[in-house]
Structure formats: C-alpha cells, structure tokens
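Every protein chain of the complex appears in place save one, which is left out.
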Amino acid sequence: MADRAEQQITLPAKPPFWNDPKTRAIAFQVIALVLTVGFGLYIFDNTQTNLRRLGIASGFDFLGSPSGFDIIQTLIPYSASSSYGQVFWVALLNTLLVALLGVILATLLGFVIGVARLSKNWLIAKLALLYIEIFRNIPLLLQIFFWYFAVLRAMPAPRQSLSLGDAIFLNIRGLYLPAPEFKTGFGWVLAALAVALGLIFAIARWARRRQMATGQPFPMLATALALLLGLPLLAFVLAGAPLHWQLPELRGFNFQGGWVVIPEMASLLLALTVYTAAFIAEIVRAGIQAVSHGQTEASFSLGLNTGLTLRLIILPQALRVIIPPLTNQYLNLTKNSSLAAAIGYPDLVATFAGTTLNQTGQAIECIAITMAVYLSISLLISLLMNIYNRRMALVER
Amino acid sequence: MSATHVPHPDLPPPSSTIGALGWLRRNLFSSPLNVALTVLAVYLLAISLPPMLRWALFDATWSGDSREACTANSGACWIFIKVHFGQFMYGFYPEAQRWRVDAVVLLLIIGAAPLFISSVSNPLKVRLGLGLLLLYPLLAFMLLHGGLFGLTPVDTRQWGGLLLTLVIAGVGMTAALPLGVLLALGRRSKMPAIQTLCVTFIEFWRGVPLITVLFMSSVMLPLFLPTGMNFDKLLRALIGVTLFQAAYMAEVVRGGLQAIPKGQVEAAAALGLGYWKTMALIVLPQALKLVIPGIVNTFIALFKDTSLVLIIGLFDLMNIVHSATTNPAWLGFSTEGYVFAAAVYWLFCFSMSHYSQSLEKRLHTGHKR
Partner (left out) sequence: MNRRNTLAFSLTATLLLAAGTAQAGNTLNAVKERGYVKCGVSDGLPGFSYADAKGNYSGIDADVCRAIAAAVFGDATKLKFTPLTAKERLTALQSGEIDVLSRNTTWTSSRDSAQGLNFTGVTYYDGQGFLVNKKLGVKGAKELDGATVCVQAGTTTELNLSDYFRANKMKFTPISYDKSDESAKSLEAGRCDVLTSDQSQLYAQRIKLAKPDDYVVLPEVISKEPLGPVVRHGDDEWFDIVRWTLFAMVNAEEMGITSKNVDEMKKSTNPDIKRMLGVEGDKGKDFGLANDWMAVVIKQVGNYGEVFERTVGKGSDLKIARGQNALWTQGGLQYAPPVR
C-alpha cells in the first residue's frame, strides 16, 4: 500500500501513445471498419465472380416477366399470367394478413389469459397457468404441424361438411363463409358511418370539456355505441338494404362462392395465436403486478369504483410496462409467420423466397428482397416503439 | 375481592372459513362471477379431460411391435413411438456406435451434477464450469464424430433425432451468450464506429426470420465464398442459429447493463480498474444476474428454434418424427408422433424455465420486498 501511495505522489510519465485510450479507441475503430468493409468487399467480389463464372442471370428484370403459376390465396387480382412483381405483392399481403389477424387474436386471448392468471378463482388461475406453461414451451413449428396435420385433417370431406344454417360450412378444404356483395346505395351506409364517427369525436370533446368544468360525467360509451350502430343501420334501412350475401354452395369438387378460410391459414393463425398468447399473457400479468397495490387502495379511497380504477389508474400504468415487450411479441409473430412455408400457406417466404426463387433461379435477389421486407417491418415497429417510449417515459422531477 | 379478568376462550373460527369448505369458498365461490367461472371451467374440464385421458392412457395400446396390434384399441398407438424410439433419439447414427452418444450424455451429467449441489465449494464449481465449457465440447465432438483413437468416423449427416437437437441447442447456447455479451458491450461502447457496427449487426439479425437465414446458410453460402470452399452443413446451421440468438441475447444483456448505476463504473474507475476489468469484475456480474430470466428465455427460444432446421433438411427430433409419420407402414399416427415430440421439447424447456426461477431466487441477494 505504501508503494502505491508514493507512486501516486510522483507525477506519472506521459503514457506511451499506444497506451493512450484515445489513440487506442481510434485504432480499434479503424481496424474494425477496415475489416468489416474488407470482408463485405470480399464477399461481394466472390459473389460477382461466381455469378459470372456460372453464367447465372442477375438483376431485378425478372420482376416484370410472367410468373406462370397460380396461388391458392390472393387478396389482389392475380393469375398465372401476372408478373413476378405481382407475386411479390400477393405474397406480402398474405404475410401481412396472417400477421395482422394473428396480432389481434393473440392480444385478445393473451389479455384474457393474463388476467385469468391473476384471478382470485383458484381453478381459473391454475388453468391459465397450465395453458401458459404448455404452449410457450413447445416449438411453434410443432404446433403448426399439430393443428394442420393432426387436427384440421380430421375435418370431414366437402360432401359431409359441417354446416351452420346452410350459410357457413366447415370441411377439410376450409371454412366457407357467406361473402357480402355491396349493391349501389351502400355508399350511404358508409357515409352514415363516417358521420357517426365525426359526431362521436365531437361529443367526446364536448363531454370532456364539460366534465372538466362542472364534474358532470357523460355516458360516452353508450352514446358512442348507439351512434356507431344506429346511424349506419338507419341508412341501411333507408337505402333499401343494399347488401346481398353470397352463400357458398357445393358445385363439383368444392364449394364455390363466398369467402373461404383455407386450412393452411387457419392452422397457421391458430398456432401463432395460441403460441404468442401464452407470452402475451405473461407480459400482461407482469404489467398488472408491476402496479403496486397501494395504487388500487388509494383509488378506492378516493371513491372510484373497480371499473374506473382499472381504467384510469391501473391500466395506464400497467400499459407503460406492457407495451414494449408486447411490440416485441408482435414482431416475433410477424417473423414467425414465415413458418407458413412448412404447410403450404402462400406467404412471402413460401411464395416469393421459395417458388419464385426456384422458377427464376435468382436466389440472391429473392432472398435479399424478402429479408429487406422483414427488416423494414421490424425497423418500422422499432421506430414507432421508440417514439411511444419517449412519449410515455415517466417525467421525473 | 379482586376480580381477575379471565378471557373467554377463543371460539373456533366458523366452519365455513376453514378446512376444505373454507378453501372452496375463498378460492372458487367467492362471488357470483367466480361461481359462474368455476362452473364453466369444471364443465369444460369434464367434457374435454376424459376423452383425452381415454385416448392417451386407458384405450391406448402399449405393447406389441406392429401396426396391427393397435387396431384393437381406439386410443393412441404408443407402439409407433416404441418402434421408432431409437431413430427419434439417435437419428441415423449407426446402432453399433450409439454407446458413444450415451457416453457423451453421461459425461455431461456426471460433469455438471456437482454444479447443482450446494455443498460443493464455489471455486471448484467455477473450475468445473470452465472445464465443461472448454474441454467438454472438444471431447464430445471427438466421441460423436470419431475418426480418432480407432473410433469409426460418423459423419454429421448421420447425426439426428434428439441428439442433433441437443447438439445444436448446446453449441448455440454456449456460443450465443459470450457473443451476445460482446455485442451488448459494443452497443454500449463510446466508440461510434464500433457502436454502429454492433447496432447494425443486432438489428439485422433481429429483423429477419430465422428460416431465411437458415436457407441462405444451407444452400446459398458457397455463392459468397471462393470456388470450392465449403463447410459442413451442420456447422453452417449452427452458425446461423448462434448469430441469430446472439443478437437477441445482446438485447437482453443490454437491458441488464443499462440497469447498473453509473456510480459502479465510476467507482471502478476510481479504483484504477481498466475497461475490461471493470466490465468483467464489476458490471457484468451484476448485470447478468439481473437478466437471468431473459437469458434463460433466450435459451428456451433457441432450443425451440432448433426445430426449424427441418426446413433445411437436417434430421433433428422434429424432422425425424415428422418423417416417421409419413412412413407408409405407419401412416395415420401423426398425433402420437407430435404429442411425443411436444412432450420431449416441453420437458426440456419447462425444466430450464423452472431452474431459472430457482436460480433467480437464490441469487436475489439484494433487498427483498
């Protein structure tokens, strides 16, 4: 110890430049950059050489040429004579569709299970726990296979379909639903809906201002519901019911007409929902538990009832904890939807990075586009998340 | 005369608040809503549980060795699993050499067991742990792959089943954690170039789906390399899985690093510790302890993600079960196969999460609420 003290008294010599943290930092960064750039160039050069040597076509011209194959589910007009570019959009929309539905369903189920997990009812709490422990510990791919190959394969053949009032049919080919056909005059219903939304917005503002000024509450929820349902319904009746339901019917091999939810999508959606909901439930539980019980007690002592306490006190605080991991789950769900390829759902990976890649042989372009799409979705959500976090961050005094 | 106050003996609590009845009242029938929920739950259990149990246990076929033995019973045909069990565990690993796989697993159990016994001293545990981390993989590889000491070489293509799943998961875990820590430190670094590189790396891997990564590494990689150069397919899948999970690990570790007060670093600097010593001795031990649940969750995710190698044609547990269900001699037993695979995966993941919870409790040396 004494040596140490003496050393500190004598002025240390200026360290040699290679021991100077600043020089070192610069050196490291330069080395790292040079290596990264070099590695990138090396890969690029190899790829170029290989492509030239093998005579493989490159570039994005193939996006304009006709694809020549059909796709089972297309949300936009598509046929075998459409271009590969169109295939991309069809595939992307299929991915987004299943991701969006998955996010909505998983959130609903996840919140229910998460709240059930905290239920005072022992049986309900244990069942929720069982659900969570089972489904989050089994690989998603296995769950997809299970739903697709074990459960949905047990559905009856088209001729023995399970039916509900001759309008909804369920068989091994999918779930057939009546499709709405809009006649002229349906525009009025949409207009009424727009008016209702505008009114609700205006009334809500007025009600809030009045409550702030006088403390008088206004039954906003009931009013909003009444407007939202009532006005379009009124318009619908007045316009002479301009809506027709096209029922699916059995013709030839399959049901024709109506909307169909194909089993590939159903099992993918089921698996994604059930799997992600288990994670969301845990996030919701943690979020609610993060709000200290004192908050509830304080709220009760102020005279707020359970509903108001939940809505005004608990949820806003819990959401601050819940939302960041929740977005991560949404992101995971979107990426996980790429497992569609395993069961033949025509998503981006299956149809674009799979079939298109194979028909054109342009692996690098197809994979690059696919990765870029997922990356953009991910970065976009991260960006929104950061904005949200900044807005919600606790302003500490 | 002095009156002594003799307290009245305590009355027993009302019978409705104690014992089984009290428990029921408190936990199942405390309010009308709860009564309704309980009734609903019991009803759902009553209609779903008996058929499931009948299928899986009572009406199932357990003995026999052919498909025909199953036709008598309406329940599950567990013979399907029995017949394929060796395949599910070892894949195409030659039967005569399977003792090597058993030896590898046994070695791991013997080597790792002392780590879980609390009476073993800590320095010994550290030494043992390091040995396991550094020596064991080499030993295991030599045993599994063979080619040395007169062991018949077994190509990685022949590895399969649970063995392959465990190899991928094991290598992935041991490699993803250190890589993740380095990436997290890089992301928190003050050097802009390093930071940018790490952020780009992490965001890239977190943004793309694993199956595109695996596809790229399994069939496209040679396009990016000089002519003729190539690696083992399994190795490439391993690298893909590791890099992918390392990015997630980095984010978990970063969470821990951010939670360590700046004072800790400043105190370490005041003591004259350099960057690496500060990180290794002061910051990381605290940060990693904070994020144990996150780390284990990443491990579990990795374990589950190993199933995706099915898509690139490696015969892990998932793929081998899946392909057994398409075996013409054994068609129609998908459910049994999937239930078995699910049970295996579940067992591993559940034990991991359970262990992490106990570890978390044990390491929780700070203030308890």
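When the chains are written out, they are named A and B in that same order, and each has its own residue count from 1.
Rule of thumb we're sticking to: a residue touches a chain if its C-beta (ideal position, glycine included) is under 8 Å from a C-beta of that chain, and two chains touch if they have at least 3 such contacts.
Everything numeric here is computed off the predicted structure, so don't read it as measured data.
Trainee: Write down which of B:75, B:186 or B:337 is the residue touching the left-out chain.
Mentor: In the complete complex, the chain left out is touched by residue B:186.
Trainee: Can you tell me which of B:19, B:147, B:272 or B:332 touches the chain that was removed from the display?
Mentor: B:332
Trainee: Quick one: which of A:23, A:254 or A:292 touches the chain that's been left out?
Mentor: Result: among the candidates, A:254 touches the missing chain.
Trainee: Which one, A:289, A:358 or A:386, makes contact with the chain that was left out?
Mentor: A:358
Trainee: Counting contacts across the full complex, list the positions on chain A that touch the omitted chain.
Mentor: 28, 31-32, 35, 38-39, 42, 46, 50-51, 53-57, 68-72, 80-81, 149, 153, 157, 172-173, 251-254, 256, 263-264, 341-344, 346, 350, 354-355, 357-361, 363
Trainee: Determine and list the chain B residues touching the chain excluded from the picture.
Mentor: Answer for chain B: residues 87, 92, 155, 157-158, 182, 185-186, 189, 194, 197-198, 215, 218-223, 225-230, 233, 276, 311-313, 323, 326, 328, 331-332 touch the chain left out.
Going forward, only the chains that are shown with their structure count from here on.
Trainee: What whole-Å value do you get for the distance between chain A and chain B if each is reduced to the mean of its CA atoms?
Mentor: Between these chains, centre-to-centre, one finds 25 Å.
Trainee: Quick check: in the complex, which residue numbers of chain B touch chain A?
Mentor: My answer: residues 27-28, 30, 34, 37-38, 41-42, 190-194, 197, 203-204, 206-212, 215-216, 219-220, 222-227, 300, 304-308, 310-311, 318, 322, 325, 334-335, 338, 341-342, 345-346, 349-350, 353.
Trainee: If we count contacts the way the header does, which residues on chain A are in touch with chain B in the complex?
Mentor: That would be residues 25, 28-30, 32-33, 36, 43, 46-47, 49-51, 53, 119-124, 127, 133-134, 136-143, 145-146, 149-150, 153, 331, 335-336, 338-339, 341-342, 349, 353, 363-364, 367, 370-371, 374-375, 377-379, 382 of chain A.
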